[in-house]
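Partial view: only certain chains, each at its native spot in the assembly.
Chain lettering (A and B) follows the sequence in which the chains are written, and residue indices restart at 1 in each chain.
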Amino acid sequence: MEPSPGASGVINCAAYAAGIRVADLAVEDIEQALTRKDQFVWLGLYEPDEALLRQVQRQFHLHDLAIEDAYNAHQRPKLEVYEGSVFVVLRTAQRHGTPPHIEFGETHVFVGPNYVVTVRHGSLRSHAGLRARCECTPQLLAKGPAYVLYALMDFVTDQYLPIVSSLEDEVEELEEVILGDERTAGATAQIYRLKRDLLSLRRAISPLVEVCNRLMRFDLPNIPDDTRPYFRDVYDHVIRMNETIDVQRELLTTALEAHLSLMSVAQNDHMKRLAAWAAMIAVPTMIAGIYGMNFANMPELAWKYGYYVSLVTMGLACGGLYVGFKRSGWL
Amino acid sequence: MEPSPGASGVINCAAYAAGIRVADLAVEDIEQALTRKDQFVWLGLYEPDEALLRQVQRQFHLHDLAIEDAYNAHQRPKLEVYEGSVFVVLRTAQRHGTPPHIEFGETHVFVGPNYVVTVRHGSLRSHAGLRARCECTPQLLAKGPAYVLYALMDFVTDQYLPIVSSLEDEVEELEEVILGDERTAGATAQIYRLKRDLLSLRRAISPLVEVCNRLMRFDLPNIPDDTRPYFRDVYDHVIRMNETIDVQRELLTTALEAHLSLMSVAQNDHMKRLAAWAAMIAVPTMIAGIYGMNFANMPELAWKYGYYVSLVTMGLACGGLYVGFKRSGWL
């Protein structure tokens, strides 16, 4: 039975022969189980304490530094070979909340000749589904620990896909906002936040290129040749996401500059409109000022229709200005 | 007979000997035809369902992962070697609509020692013309499956050329708009859209550099030495388009900055013109205000020509300002 995600310690520990679960093991029975050559042990841990990790270390004869890494977490994705075992660090990711932010966890994997140990940190999604899925295809699971490693990497990179897609969608929505409407002080902040998310996601994904590369190209212990095409598959996914992220980053940079440029155009337009209306108020004011002067001899003032003519003059001046500004595109 | 582009499944399946079509085959007869060493089979599929793909897999003994790729589509261009066969993914592209946007499709190719299987996804243009063209040059088609791969890559990259050219032309038109006339809020949006299109096109084209590189440099199964110069030819096209795209991207970046700079110049000019006209209205208003004061003792007011002199003064002030502003380039 799968414990709740909150519980830490041993999640599951079993021996597999020909891809079929043959025994559930206690941690202290592992060393003995490892002596049988026709089976492998798969141990799953969740945020183990140091005592448990040390016990596991003794059972599997793991390297000190790898155990320290597995305990401390906060590693970047990497692959290391310690004597007989391959140690892989993966970062898991989930995007949630409002506004959404990306939360990262970590999964560490030890791949030995006949064992695989996974240590999960902080990830909200349990790997239980993964084990169940693997057990459904015993002909593949029979390939041994390397296949489990592949399944896990596939599982983790599949978590990135919806995040990358949602970021891609938000960039696209942002385009519409920026290019369509000018009311966009919020757009700048969103560009910044998207870029920050893309950069943090990239940090989790891009080291996987190197990890996959080594898994599919070089002779690593415990990674049989016939599992390499599987890692090539993960490699393809990783490369695609990396490319998507880079394209989105460049688009965001351009979007920010385009936004600034459109702001400048808008400001220019506002300034022109402002100037036009200012002129249409200032000219009648000037005319009124003139006929407000107190000279003794101002013949128009005495004229019966002077007032009306002055009003008409003001109206004509404004109308002329209006038409002129309209024509030259200032209004 | 070629089915309509909407139909999916087997488009064409034939055996070729010495570059000449010798037999039309049903899918279930392929395995037997493959036993004959002096001929090769060319099978063309369009968006096949899984059942058909599995049948094809059995006939040609293709690898599971390659079949999955061919079924799922959404791959990036790549070349992979699975045991005895070379698997190539290409992206097809077409630009249409108003405003034009680029639509991508995919073509997957399996190249075996004596067969070639093409799987087309989403592409609007059928490959029928390609098969016909190949059959016209039997001396080249006699080179076998690798030549078909070349012909297909040439066909696909030739589709990119008009798109790259049209983008190049639009960048050139944009230059005229930006550098010539200031009425260009739409220019910013177009720069953004062009950049986005160039980036998406680049994602389809640039992985082909690596694909061609491997085809022309390394020992791949089923790619005979005498076909390498052909792949070098495709390589040259791809490199050229890549370069064109990169140059256009850099030009667009510069164009966006130049646009912003010109906006700033224009704004400055408008502000100066605005200030000049404002001064020419404000000065007479001020003079009029002064003679509108109600002081008992204002000798000018009583003077017979005071009004006219004040009008002339206003006119002179405005004229002087106009000339001064003209000279200093504010008007």
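By our rule, a residue touches a chain if its C-beta (ideal position, glycine included) is under 8 Å from a C-beta of that chain, and two chains touch if they have at least 3 such contacts.
Keep in mind it's a predicted model, so treat the numbers as computed, not measured.
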Beyond the 2 copies placed here, what is the full number of copies in the complex? 5
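We take it that only the chains that are shown with their structure count from here on.
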Distance from chain B to chain A - Cα centre to Cα centre, in angstrom: 25
Where on chain A does chain B make contact in their complex? 175, 178-179, 229-230, 232-233, 236, 239-240, 243, 247, 250-251, 254-255, 257-258, 260-262, 264-269, 271-272, 275, 278-279, 282-283, 285-286, 289-290, 292-298, 329
Chain B residues within the chain A interface of the complex: 63, 65, 75-76, 78, 80, 82, 183-185, 188-189, 191-192, 195-196, 199-200, 203, 252-253, 256-257, 259-260, 263-264, 266-267, 270-271, 274, 277-278, 281-282, 284-285, 288-289, 291-294, 298, 300-307, 310-311, 314
